[in-house]
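What follows is an incomplete set of chains from the complex, kept in their original frame.
Residue numbering begins at 1 within each chain, and the chains themselves are lettered A and B in the order written.
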Amino acid sequence: MEEKPEKLIVNGKRLDGREPGELRPLKIQAGVLKRADGSAYVELGGNKILAAVYGPREFHPRHLQQPTTATLRCRYNMAPFSVSDERKRPGPSRRSIEISKVTREALEPVVFLEQYPRAVIDVFIEVLQADAGTRTAGITAASVAMADGGIPMRDLVASVAVGKVDGTIVLDLNKYEDQYGEADMPIAMLPRKKEISLMQMDGNFTPEEFRQAIELAILGCEKIYEAQREALEKKYSANLGGE
Amino acid sequence: MQEIVSSVKRNYIADLARQRKRVDGRGLDQYREISVEPGLIENADGSALAKIGNTQVLVGVKLQKGEPYPDTPESGVLIVNAELVPLASPTFEPGPPDENAIELARVVDRGIRESQAIELEKLVITPGEEVWIVFVDIHVLDQDGNLIDTSALAAISALWNTKPPKDEDWKLKKFPISKNPVTVTTAKINGEMMVDPCLDEESVMEARISMATTEDGNICAIQKGGSGTLTLQDIDKAYELAVTKADELRKYVK
């Protein structure tokens, strides 16, 4: 990674030209894979992320089955070539195992798991290219993939990070801001009820900054939510037209 | 950490929560009994046994020489590891750390790292070549709930207990620790927020949120857990509890 820039915010604008409360360019596509039961592709800045859903399907081995509910499993994985520095060794890292866990906990609240006792629903997130904010973009993609796959859901889950950079609260940190900023707080939200299903943070927030950051995250998630719904509508109307 | 809970127990604890009561008679903002015993392991460079209620966590610190990370050549290295050994709970299995052990280690790590409790830049021997590695090993001995707070408390206590190693490359008078971050976990049960969940409460809670704060009331790390959600009010409440209870926990450090 290159040298730390002297300032990350110049004249109220971020180094990539964004306002503090602005998302990076966002593209969401639903239904991009043939074999998966549901799938989605998300680009957010330089992030390129695929998500796929399989299930509800039979859960092996049987002794892991839950008698009154389906089990949701999530796997967040980075392709070896997805990072700008050294090739990432294949296989799970401690970081990816933790992300897989919080991703699952971010998605569980919206799925009607009780409709499929004993079954399993698998969510796979592949980071093809990483550019800060992969876990939140992955959750955003996974939730579209689940909807694309017809998994019964209460709501979508929209997810984005907020943080503090040069003392300013900003939305959707890029790689430099993530690396050199003072705080990073990934959040996932159920947009309709404004409930939080993922919240992590590291860095340093005063109480006021913390509250300001949450508010900005809510605005960000609402923008993400809109793009998620557009992607799903586009897919459905294409299907209606095409088939 | 998942335990199958009978619906009887679930209803009982949820009903209590609705009345703002708890299984062991505590108030919603009350911790179980806390104790910290530093220095138990003479073979370690620092150690502490922390107990919160029946939960027991032993943390040992070892200082060893090694290479710095390529992207921080002028900084020592902090490595936090957690072992949920099967001695501590019927649900822990032998084997490499599972997602619960990894999350525990990483949450404790962030509380220490982000508060800049250890002055890592003082732990350099030869920049870019050799630095001190601070191994913080969390060894859970008895799991009766709230491993995060107990482990964080044992870890920061063990670090404050850490003595300079007998090695000619060590040039400092003492181990360079200067801050005192503590972590407070609040669980949500039937909509009520309560600190320091015991195991029975963890087995029925909707979600938990752990916040590490420093002496100035700033937040340095957060981790939400569990498969439910939190409202903005829940988060406000958790922050309020985190700051007030942190002062109480901080007294046990050292």
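The working rule: a contact is a pair of C-beta atoms (placed from the backbone, for glycine too) under 8 Å apart; a residue touches a chain by one contact, two chains touch by 3 or more.
Worth saying up front: this structure is predicted, and the values here are computed from it rather than measured.
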Copies per chain type across the entire complex: A x3, B x3
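Here is the rule we go by: only the chains that are shown with their structure count from here on.
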Separation of mean Cα positions, subunit B and subunit A [Å, integer]: 26
Of all residues in subunit A, those that touch subunit B in their complex: 1, 94-95, 97-98, 100-102, 104-105, 108-109, 185, 190, 193-207, 210, 214
In the complex, subunit B residues that touch subunit A: 71, 97, 99, 102-103, 105-106, 110, 113-114, 209, 217-232, 234-235, 239
